[in-house]
Every structure is written in C-alpha cells, then in structure tokens.
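Excluded from the complex is one protein chain; the other protein chains are retained at their positions.
Chain naming follows the written order as A, B and C, and within any one chain the residues start at number 1.
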Amino acid sequence: MLGNLKGLLVTFATMIRKPVTYQYPKEHKPIEDRYMGFPVLMWDEKVEEPYCTGCMVCVRYCPTQCMTAVMKDNPLHADGKSSRRKIVDTFEINLGRCIVCGICVDVCNFDAIEMSHEHELSKYARNDNRSDLGRLLEMGWAYQQETGWRPAKEKAAEEATAEAEN
Amino acid sequence: MVDVSVESQSEGQLDTVQMLVNMGPQHPSTHGVFRMVLMVDGERIVDVEPHIGYLHRGSEKLCEGEIYAQIVTLFDRLDYISNLNNEMAFCRAVEKLMSLEVPERAEYVRVILCELNRVASHLLFFGTFGIDAGAMTPIMYAFRDREKIQSMFEAVTGARMMHNYIRIGGVKNDVPDDFRQRMTALIGELRQGIDEADRLLSFGEIFLARSKGIGVIAPERAIAYGASGPTLRASGVPMDVRKDAPYSIYDRFDFGIPIGEKGDSWDRFYVRVEEMRQSLSIIEQALRDMPEGPTITPTRLVLRPPQGEVYVRGENPRGEIGVYLVSNGADRPYRVKVRPPSFCNLMAIRELLLNTYVADAVVILGSLDIVLGEVDR
Amino acid sequence: MVERHRPGHTTPQAAVALDEKGQALERLLPDVLARFNPELGAAVDLVTATVNPSDVAEACLTLRDSPECRFDYLTCLCVVDYEEHLQVVYHLYSTTHKHMMVLKANVSPEQAVVPTVTSVWVGADWFERESHDLFGVTFDGHPNLAPLLLYEGFEGYPGRRNFEMPEYAEW
Partner (left out) sequence: MLLDVALLVALSLTLLTALSVVVLSLVWIERKFLGRIQMRMGPMHVGPFGLLQPVADAIKLMAKEDLLSSWVDRVIYWVAPLVVFVPVLMIWVTIPVARDLVIRNLDLGLFYIIAFSVLSIVGLVAAGWASSNKYAVLGGFRAAAQLVSYEIPLILAVLGVAMLAQSMNLVQVVNEQNVWVYALIQPLGLVIFFIAGLAELGRTPFDIHPAESEVVGGPFVEYSGAHWSVFFLAEYINTFAIAALTVLLYFGGWLFPGLPGDVPIISLAVFLAKTYLVILVIFWIRGTYPRLRIDQLMSLGWKVLVPLAFVNILMTGAYLFYGWPAWVLSLLSVAVLAATVWGLSKAMRTAPRPEVTVRIYNPTSEAGHAG
C-alpha cells in the first residue's frame, strides 16, 4: 500500500503548487521566432509593390496544391520605377488546405513568400480560409511590422558589405 | 486461431449467451480509429476480430506522385506522434541510395531532436495508459512535460508537430543560438517531471494489479509476430536498431536499452519510462559533443537518385520503422513501402486479448501504444 | 505521375556496398537455397535472392530454420509493381545473427499467386492481407484474406501503377 500513499502525496504536492496552464483566450503563449504560421506574401516598401512576381515555383512545389498564382506585366516597370518586369496579378492560398510545411518558402527565388506568425484558422464563412492576394499581403505586412523582416538576400548583401568594411 | 462457437460453453451452470461488442472506432480508449469486435461471455473475451483501415490515406501511393522533397511532409503524417523519427528514416533512405554524406552537426541535431521526440511520444503513452487504467491525472503530468518539448520543437523547427525539418542531406536550418542552454534546462525539467509522474503512477498497488501479468506475450511469439520496439523488449528480447545496426551516430553514445522480463503490460509500460531516461542521457551526451559546422549538404531541389532499391531501418518510439525505397532514376520514387512498427505490434492483439476481461482489453491495447496514422498509412 | 527521362541520359545505378555480414551471407546463400535455384544480387547493402514464386514458402522455411541463417523475423513484406511483373519482396532479419537479406519472387500481374508464409512467421498475416488488398496478389493458403485496409467490395487494386485514381475536386 506504500505506492498508493506515495501517489496521494504526489497529487497533494502538485495541488499546492502553481498551475502551469495558460488562460488561453486572455493570455497567449509566446510564439517562438521561428514559428511557421500561414504562408503570406511580403510587401516591398521601397517600390510599393509585392516581392512576388507570380513565377509559380511555389505553386508547383506545393505538396497539397493549395495555391494558385497568375502573373502579369508590371506597370511600374514600364514607368521605370521597379526592376521587376513581371508582377503577381492574383494569388490565392487555401489556408484550410495548407499543411504549413514551408516548402514554398524554400523554393521561392524572390524572398516573396514567408511563413508568418498567423495561425488562426477559424473563420465565419465556409471558404473564408481562401486568402486572396490582398489578404496575404495584409498578413505579410503585419508580420513584417512585427518582426522587422527583411529579405534574406538583402540581409546577406548587407552582411557581406559589413564584412568587407571590417 | 481459436475455434469459438456462439453457443453457451458453460456446463451444468446457468445458460449464458455470448455477446458481440463493437469496440471502436468511436470508443474512447481505442486510440484513434481502431475497431475491435469482441465476443464476450459476460466480461470475458472469447474472440476478437480487429479491424483497421479507417485512416488509410494511401500514403505509399501518394509518395509515388511527389518529388523527394515533398515526401518528407507525407512521412510527418504517418506516425504523427514521432514525426521527426519518420522524417529521419525517409531521409536516410534517400541519402543511402545517393551515397550522400550528412554533415556532422546535422547528425547531432537529428539525434537530439529524434530522442526528444521519443521522450515526447513516450510521455503521451504514459498519459494515455494512465487514462486506460482509469487514472485521470497522469496525462496532465505527461502533457505538462510534453508541452515543453513541443515548445522546444517550435523554437527549433518552427512547427509543433508537422516539422518538415529533417531534409535530405541534413536539417533545414541550424538550431537557434540559445539551443544548448534551453536544452540543458529542458532536460533537467523533464527529468524531474518524469520522476514525479513515475512516483504517481508506476508503483501504485492498484496500477500494479491492473497491469502486472496482463497481456503476457512470450519472446518467441513476439518475434514471430514481428513485434518490435518496447513491445518486443518488454518480452526480454534486447533488440534495438540503435544498437544492432547503429545508424546515424548512435554508436558514439553510451546508453542502455531497457528490457523487460515477463512481457506483460507493466513491463511494456515501464520499459518506456526507462527509455525516456535513457533518451535524455543520449541527448545530454549529444549536446556535449555537438560540433560546429554546416548543417546541410547542398543538393539540387529536384533530386534524381540513381536507379536501385534500398531498405533502411530505424528505431521509432513504437518500434522498428523500415523504409523500402525503389527508384528508377526519376525525380519521383518508383515505390515507397513503409514498415510500420505499430502495424506489426497490433497484429498480436488477438492473441493477447483472448481470455481476458474487457477492462484488460483496454489496458493491453493501451500498452501496445499504437498510432493509427501509421497502422493504416 | 510523369517520369521525366531526359533524352540521352542514362540512369546511374545505385552503388552497392555490402558489409561483412552481407558478404558472409552472399557466400552462404547459394548453399542454403541450392534447392530453389536462387538468383543472387544486391541492393545497396543487402543481399537479395530471387526465387520462383511457388518456392517462396519453402525457401522461407529453409531460411528460418537453417542454423547459419536463422531468419526468424519477418521485417517487412511488400509488393512492387514493375508493370510487366509484380515483385513480392520479403525483408528477413535474424534476431540471433543480426543479419538481414531480401527474398524476392516475381509473379505476373494476371496470375499473381504466391504461397503464404503465415505458417513460417505469424507476422506475415496482415502484410499479406494488405498486399492482397492493394496489389491483388493472392497468398495461397492464407487463413483469412479478407480486406484489411480497404472496404469490402472495393473495385480494383489501388496499389498498382495502372490504377485510375478517381478525380478529386475541391469544393
């Protein structure tokens, strides 16, 4: 019967200890820096356009085929404001289908898509998880604001120059 | 195969009628969508017919249509409690086929995460086994610690369950800077947590009465069934892929494999508890020795491994996972076959359950620790 | 499921590297399996032996019981569809000698019959049922070849490569 008594003592000890749970809707667990939420599109502040060119590489390598993208000629390029010849026209991700694997981020050549910290899947309408370009950019902008994200290429270039200066 | 007639088997007693009880797929203790049709004589089970396949998603067929990089995500979803171990098995298969070298640091990261994954998986087992036996508190203790592990995974891989972190040729990215400190702290907490949960459940007399001597499987039978992992080791067979055919860098660590003596439910339970402690010691050693360096051998995005076939074995928390990969040189595998550990362990269920009580059936099924995601694939 | 073969590109073969145990088995197997006329080969680090489908059960029994092999553990049983033939693949392991080998048997897709090995290893039971489900290989003498993963009355063998997948449309 000793084991049983020991069990009672253990539960008594935990009873007088502080609970370890979070009061979820009121208080959120901090999200880790690397947390992969939904894939979102990033906004190039310098030229006021998305980084995405609609090249479809992410669409092709998506294991669940949850994305669609359409490319168009970039009007800003014609005006000479942007170096991007092509730009994304429409982009849709069905976040209900997305498995958050991050392959789209790995394959993207333009640092245009990123795994955000957004993770709320519950929506008010049946197909509300189909996010169009506007919403993806909006979420991406929020992520950019939150984390001070900069494209990896830019970062690498800066680091290289900093090193060169040293 | 025991012959069972539906008529009454009692002689000179009251006439009794046997009853067919459908246990699952919605039964609270069948661990997923597993279904057993039990023929019971009162509370005693006289026949069992297991049914699986409710979660059959055709993962192996799906692999044939995906490029190698995408298949890792499919392997995440086989045994969704030990994702990293599955990923590792698949990546090792491809690496072996291509004779690809994996950087040293990547191997260490892989081993640390896989062992951590093993602890997480066994913690889940600890909790659910308590629930099966009727104790409602152990699962909370287990989840308290499991939550910390999941947070650690979140910090390293970016995802709590479906990581897609172990890649062909290494791991996705290097571990965060404060990895070593956080892991050291985590190991301490886990040690304490496991000890506490162990004190609560493992040696309580009621629990011992419920699990000792229940569902005994002899070593020869376990081997014949192809059982592996803790289920086999509880029967006293010291078979562990990490020791028998050391893969990755497991030969560099000093660790023991817990083996049982009787092969009953309690042994299967306690082998896992001890295994958690051994895993923590492996993690400690790996953290100590982890070198600096790159974490991935760069490969092309679309891999075309040479023609051939390869079979790799790995030690999952539930037993031996095998990946049989046939390639014809194209960018997609020709055939992928997974040898699912709990599929084989589950096969013995009929033999284990015959002539036990309904209440024992729950405990025995719990002690096998199955995950239907990999049983059905 | 298009395999993109680049023109003028010969597919490289996977490198074979048998370890000591594998080499020992390679020397050993012709004697043990002499009766069955095996065709020996290697798959990266495992010895493979191909036998006639009708001999599979006996070959397995021999492999299990011969003292120097002792393949008492059926690790994996699977079927590979090579379109012109189906290959039943047995991965055998020995818990005493700790070595491993692959046994193979080729059957034609139309007449896919292999004797069961459930009498050799009980653990072959569900593997065989699964292969029967997905590939339509009949395991002669199996006690209960009822569908395991698929539902009763499923048409066709979804594991085979010529199986037409039903169209899927997103809602």
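Assume contacts are C-beta pairs under 8 Å (C-beta built on N, C-alpha and C of every residue); 3 or more make two chains touch, one makes a residue touch a chain.
Everything quoted here is computed from the prediction, not taken from an experiment.
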item: Chain not shown, its touching partners among those shown; value: A, B
item: Hidden partner chain, touching residue among B:F34, B:F90, B:W266 or B:Y324; value: B:W266
item: In chain B, positions touching the absent partner; value: 19-22, 27-29, 40, 42-43, 130-137, 140-141, 144, 200-201, 203-210, 234, 238, 243, 254-262, 264, 266-267, 270-271, 274, 278, 357-360, 362
item: Residues of chain A (touch criterion as defined above) contacting the omitted chain; value: 1-4, 7-8, 10-12, 14-21, 23
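By definition in this document, only the chains that are shown with their structure count from here on.
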item: Centre-to-centre distance between chain C and chain B (centres being mean Cα positions), rounded to whole Å; value: 24
item: Euclidean distance of C-alpha centroids - chain A vs chain B, Å; value: 31
item: Residue numbers of chain B (touch at least two other chains); value: none
item: For chain C, residues that touch 2 or more chains besides their own; value: none
item: Touching residues (chain side chain B, partner chain A) in the complex; value: 66-67, 69-70, 72-74, 76, 137, 141, 144, 147, 151, 154-159, 162, 164, 172, 176, 196, 199-208, 301
item: Chain C - residues contacting chain B, complex; value: 1, 3-5, 11-15, 43-46, 72-76, 78, 80-81, 89, 91, 95, 98, 100, 102, 121-126, 134, 143, 147-151, 158-159, 161
item: Partner chain C, residues of chain B touching it in the complex; value: 1, 52-53, 56, 58, 60-61, 64-65, 96-99, 221, 223-227, 237, 239, 244-245, 305-311, 313, 320, 322, 324, 326-332, 334-335, 337, 339, 343-344, 346-347, 376-377
